[in-house]
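Could you have a look at this structure, given as structure tokens, before my questions?
Only one protein chain is missing; all other protein chains are in place.
For subunit A:
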Amino acid sequence: MISNLINRKLFTLLKVQYSNMLEYRVEIALWAISGIIPFFMLNIWTNNNLNESINISDVLLSRYFLCAFFVRQFSVVWVVFSFEEDSLLGKVSPYLIQPINPFFRYFAQHLAEQITRFPFALIIAFFFFILNPESIWIPNLGILFFSIISTFLSFLIQFLIQSIVACLCFWTEKASSIERLLFIPTLFLSGLLAPVVSFPEYVKSWIYLTPFPYLIDFPANLLSGNETNISGGLSMQILWIFLLFPLFKKIWSEGTKKYTAMGS
């Protein structure tokens, strides 16, 4: 029954946020365009034949970067920025009274944004295929299913990490600088700019113990049909979620106790 209630609330939130997001279509289209860095990277890789040394063919590499683009599109998280603004302006107080954790609101916001973003991402992919017709492929249903799940798990991991950082707002008021710091390893180690297989040995030896390669590299490899360990990757993603979730609950309950509303 409780889960039923949450479902209904979440569904309503989702509907509200979706219509809200549709309002700003151009804005979301621009967000989608700003994610094209993987294609520039692909251009460097193939134009200089850098992929020969890591034994990935041009076609597979272009699929990899296209998938990296897709995974990134559907795992972008900005909860810390929204939460920081709301907490600085004192908007968190009314949210706290509502019989649902405010993070559900942000969660619905992100999901609604992803749904709005989907057609724009498809258009960009369409242009990509026109320019690179040889890289067209159709992943089989099982792979598609697993990669959607792993993309969603990647989104969840990032959402949890950022929510934990966002909760630091209760103490420092400005937590977005911590997020900008965390974004650096996410950018360089997640596989957005270069596939993790191409990393030097001294990095590869420890990187699989961190959450970073499971954010983009693993789902992108899975979807693009590059070699990867499906069960290992998925279980690592789930493991990270299980590690981060209690931490979030803890910091949330500590933070709300600490919270003193602005302007009241």
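Rule of thumb we're sticking to: a residue touches a chain if its C-beta (ideal position, glycine included) is under 8 Å from a C-beta of that chain, and two chains touch if they have at least 3 such contacts; residues count from 1.
The rule is short, and it goes like this: contacts and distances are computed from a predicted model.
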Protein name as given in UniProt for the chain not displayed, "Conserved membrane protein", "TldD protein", "Acyltransferase family protein" or "C-type cytochrome": "Conserved membrane protein"
Residue in contact with the excluded chain [from A:Tyr18, A:Trp31 or A:Phe129]: A:Trp31
Residue touching the undisplayed chain, where the options are A:Ile97, A:Ile138 or A:Ile184: A:Ile184
Touching residue (missing chain; options A:Thr172, A:Ser205, A:Asn229 or A:Ser253): A:Thr172
Touch residues of subunit A, complete complex, unshown partner: 24, 26-27, 30-31, 33-37, 40, 43-44, 47-48, 50, 53, 172-174, 177-178, 180-181, 184-185, 187-188, 193-194, 198-200, 203
